[in-house]
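The other protein chains are all here in position, but one chain of the complex has been omitted.
For chain A:
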Amino acid sequence: MVEVVLETVALTMRFGGVVAADNVNFKLRARELRCLIGPNGAGKSTFFKCVAGLQTPTEGQVFMRGTETTGWMPHQIASMGVGIKTQTPNVMDELSVFENIWLAARRFHPVAEANRKAQEMVERLALGPIARSTLGRLAHGERQRVELGLVAVGDPWLVLLDEPAAGMSAEDVERMTGIIHELNRTAAIVIVEHDMQFIRSIAKTVTVFHQGAVLMEDHVDRVMSDATVRNVYLGKKA
């Protein structure tokens, strides 16, 4: 069996009376690509933040490569080699594209190496012409691309992406899909998405969240054709 890189045990998160994540048992193996879907408010982002250290779960545990990371701070989790993109863009708007990516690379490499890695990533993402532009003035899709770049430049073995395709053009999504596949050669990836077309194109196993709990976990085709899932999620959307 391939190593389990991420596992949550009975992870629960309550906000007052709201149970945003309800007893979630989740396992992800090395180099697996997993999509999380579910209607708005299903608790995907909450689960995600508990794993990333941005929130501390009310109950339950998180394990990464066998180490318990429950209650760790985001920088401790990131330092293990976990790349994280939150649902709302988290970038340094006043800084240049290059500086954003460089800062991410510098965390894991000495200066010269960081320079080289950042430059490579800029070229890989076709950001060359705007590398010196201030990030805040770029289009949404470009900023998403930069954020993906600064997640990827640290060579993570676990990547968590919350709605990476939101607001992107078809061309951007295609480029991103390429990068995700490339990352997936060395890293396990969790993607939270609403874009069904994107999920069909990329996913094998899909986990469906509903009212904080895992409703179903199966191959993408079976999930898409499942009656219950269609009811809680696809039915609403279509």
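Methods note: contacts are C-beta pairs under 8 Å (C-beta built on N, C-alpha and C of every residue); 3 or more make two chains touch, one makes a residue touch a chain; residues count from 1.
The criterion applied here is as follows: contacts and distances are computed from a predicted model.
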Undepicted complex member, UniProt protein name, chosen from "Nitrite reductase small subunit", "Branched-chain amino acid ABC transporter permease", "Aldehyde dehydrogenase" or "Acetolactate synthase": "Branched-chain amino acid ABC transporter permease"
Option touching the unshown chain, where A:Asn90, A:Thr186 or A:Asn231 are the choices: A:Asn90
Among A:Gly43, A:Gly141, A:Gly154 or A:Gly212, the residue in touch with the chain that has been omitted: A:Gly154
Touching residue (missing chain; options A:Pro39, A:Gly60 or A:Pro74): A:Pro74
For chain A, the residues touching the chain missing from this view: 52, 54, 73-75, 78-79, 84, 86, 90-96, 99, 102-104, 106-108, 111, 133-134, 136-137, 150, 154
